[in-house]
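Omission of a single protein chain aside, the complex is shown with its protein chains in their original locations.
Moving on, here comes chain A:
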Amino acid sequence: MSGNGQHGFGRVPRKEDARFIRGQGNYVDDIKLPGMLYGAVLRSPHAHARLVSVDTAAAEAHPQVRAVITGETLAGLDLAWMPTLSGDVQAVLATDKVRFQGQEVAFVVADSHYAARDALELIDVDYEALPPVIDARTALDDGAPVIRDDLEGRGDNHIFDWEAGDAAATDRVFDGAEVVVAQDVLYPRVHPAPLETCGIVADMDKVTGKLTVHTTTQAPHAHRTVYALVAGLPEHKIRVVSPDIGGGFGNKVGIYPGYVCAIVGSIVTGRPVKWMEDRSENLMTTSFARDYHMRGEIAATRDGRVRGLRVTVLADHGAFNGTAQPTKFPAGFFHVFTGSYDIEAAHCAVTGVYTNKAPGGVAYACSFRITEAAYLVERMMDMLAAELDLDPAELRLRNLLRAEQFPYSTATGWEYDSGDYPRTLRKALDIAGYDKLRAEQADRRERGELMGIGISFFTEAVGAGPRKHMDILGLGMADGAELRVHPTGKAVLRISVQTQGQGHETTFAQIVAHELGIPVDDVEVVHGDTDQTPFGLGTYGSRSTPVSGAATAVVARKVRERARIVAGAMLEAAPGDLEWTPGRWTVRGDPSSGATMQEIAMAAHGSLELPDGVEGHLDATTVYNPPNLTYPFGAYIAVVDVDPGTGKVAVRRFVAVDDCGVRINPMIVEGQVHGGLADGVGMALMQVMAFDEDGNHLGASFMDYLLPTSMECPSWELGETVTPSPHHPLGAKGVGESATVGSPAAIVNAVVDALAPYGVRHADMPLTPANVWRVIQGRPFRTDLAIP
C-alpha cells in the first residue's frame, strides 16, 4: 500500500495547494473583522538615545485616530516590558531609552491603515542621543556605554558565558598536536526575511472576556501561555490562531512588541486591531540570525587525522536577549560543532554581549545555532586540508564517523542516533563527478580561470527535545496529538505544530494513512488553533517530524489497537488472533474473515456490544516526549566560477545528498532542500545586515538586503541515502533546516578554493563581487556594508 501514495508514504500531491493557487489562502492580513481598526508603530531613528518626551497631542487630534499608546500608557498597565524567550526582558514601547534603531516608541490605532501611518508623522519625540555600541568586539571594553542600565546591578554589556566539552583534555590534545590551524571566522548577521512579514489581528471581546488573536506564530500554544503570563488573562480566555503563514523560517517564533501593542489597542478601544508590519520594519526589528564571531582551532596529525577542536565565540545578541532556544542552552546547540568527525577532545566557550541592535540570534533555519557550528567545522576542515596539502574530500573520508560507531557519543555530549557518512559522501562525489571536476579545475587554472569546488559534510541535531533537558520558558518540549475516526471512517488529526509551508496538512495525513490504511484524502489535519489542538511547542528547529510526527504515529497506533478490540467483538474472535493488513484486521489464517477500518469505525459508534472497559468510538490522544534528537546528515558539493575581473561568483552546480532517514513524502523533502539551498546561496554570496558606526541599519530593505532570485540559483542536483533513526517510530528524522545549515560552507569552501591561486585561505561571508574583488586585490575584506 505504501509507495503508491494514496495510502501512506510517497509523492502525494499537496492538499494545501488547492487554496493557495487560487488566492484563497487565509493569511493574517487577509482577515477583516467587523469594526476592525488598524495599528502602526512609531520607531526610533536613533540606535541609542535617552527618551526625553513623547508628545502625542497632534496625533490624538487626528479625526480618524482612536488611540495613541506610549511607553507611559503601557507602564501604567505594567506592560511596558515583556519577558523574552531567553529570560531577559524587552521593552514593548520605550520608556527610558531607545536601544536600537527602529525600536518601538509609540503605537497609533486608527480607522484605516493609511490614517494610522499619517498619524505617526504627527507624534513629536524628543531624544537625547547617546553613544552606541555597534561592534560586538568593543562591547566589553572598559568605558563602553552601558546599554542595559535598566537591569539592576548591571554595569556592563555582558550577557552570559557558557561552555561545553572538556577544556583541559582539549588543551592537552592541542599541546601535543603535530598540526594546528587557527582562524577567525565570522558568521555575519542576516535575517530570515519571510515573504510575509509579522502581524496580528487582536480581538478582545469585553462581554465574554475572551481575547482572540490571529497572528503569525510558529508556536501558537507557547504564545498563549506567554500572553497569559504577561497580560494576566486566564489561559482559557485566550485563543491564539495561527492561520496560513507566508513562511516563517524562525522569524515567527517569538512575541514582538507590535503584537502586545495591538492587544492593548483592542483592550483600550474595545474593537479588533490589526497590525501588519512593513518589510523595512521586519528587517530592522524582528529576529535576526547568526552574528557569531568565532575563533576556531583544529588540531591534527600530519597524515590528516583530526584530533581536537577548540572554539571561542563572541555572540552579538543586540539590545535585549531575545534569543529563542531551550532554556538550558544559551548558545543553542552550538556544541555539536565537532560535526561529522571522530574527534577525541573538543571545547567551546561562548560569550554573549549586548549591542545597540535589534534582538534575535536564533532564526533562519539554524536548528538552534547549528548553522554556525556546521559552518565553523567545515571551514576549519578545508583550512586543515589546505595546510596539509590534502584533497578536502580525502581529509573528510579519513575522519568521518563510520556506520558501526553509531550510536556515537561526541566529545561535547551529544549521542548521534545513526549515520553512514562515507557512503553518503561517496554518493555525492559520484553525482558531481568529483575527479573529473578536479581535472577540469586544473585545466582552467592553467588558463587563468577561477573555478572552485567546495564540500560540506554536516550533521544536524533536530527534534527538540527530551523534556528532561529541553524546555522553552519552563514548558517541556513534548508535543501532543489527538486522532478521531468518524463513524464513516474519515479521520481528524489535531496537532500542536504549525506549518509555514512545510506541507504538514499533507504529510501528517500520510502518517495516519500509513498507520491506519485509510486514504490520505480521508484525513483532515487541524493545527494552529489553541482552542482546537493539543498543547505543544510549535514548529521550528525542524522538530515537527521528529516530535509531532512521532506523536502522530503513536496516536494512530493507539487507534489501531482500539480498532483491533472492536474488530474482535465484530468477528467474535480474540483480539490476539487478529492480524493487521493495511486498512483491515483479519482473523489469522482466515483472510476472508475481517473488518476494514471503515467497518470498524461504524461498529465502534454503533450498537455492537463491546468488551468491558471499552468505551466505544474510535479516538485516542498522546503526548510524545522524544528520547533523543534525530541526527540527519548530508554531503554537499558546490561548483563555482569566479570572474577575476569583477569578483562575481556564479554557482554553476550544486549537488546535495541528504539523509533524513525514512522519507514520508520525497517530493516535499526535495522542496525543503531546494529552499534551504537557496538560503545558502543568499547567505554565502549576498546577505548581510550591515550597520554604520552610528548604528544606522544599512540593510533595512530589499534594495540592500539581497535575496537570491531565480537567476542566482542553479538547477539543484539532489541525491539521497536512507539511514533511519532507530528511536523514532517511523524511522524519520527532521530535514527542513539541513540545507540551510549545510550549504553555506560548501559555497564558501568553493569560492576559497577558486581563489587558491592568490594564496587565499579564508574569506568571510557574504562573498559579494566587491568583497571577492578586494580579496583578489589583497585589500581588506568588509562585512560592515550592505553592498560593499
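Going forward, a residue touches a chain if its C-beta (ideal position, glycine included) is under 8 Å from a C-beta of that chain, and two chains touch if they have at least 3 such contacts; residues count from 1.
As a working rule, contacts and distances are computed from a predicted model.
Missing from the rendering is one chain, named in UniProt as "(2Fe-2S)-binding protein" (options: "(2Fe-2S)-binding protein", "Nitrogenase protein alpha chain", "Na+/H+ antiporter subunit A" or "tRNA 2-thiouridine synthesizing protein E"). Which of A:Gly503, A:Gly594, A:Gly731 or A:Pro744 touches the hidden chain is settled by the complete complex: it is A:Gly503. Listed residues A:Pro45, A:Pro145 or A:Gly247: the one in touch with the omitted chain is A:Gly247.
Across A:Ala129, A:Leu151, A:Leu195 or A:Ala403, the single residue that touches the chain missing here is A:Leu195.
Taking the complete complex into account, A:Leu707 is the one of A:Leu33, A:Ala349, A:Leu707 or A:Val760 that touches the chain left out.
In the full complex, the hidden chain is touched by chain A at residues 13-14, 16-25, 27, 29-30, 32, 113-114, 193-197, 244-247, 249, 278-280, 500-503, 667-668, 670-678, 701-703, 707, 709-711, 713, 715-716.
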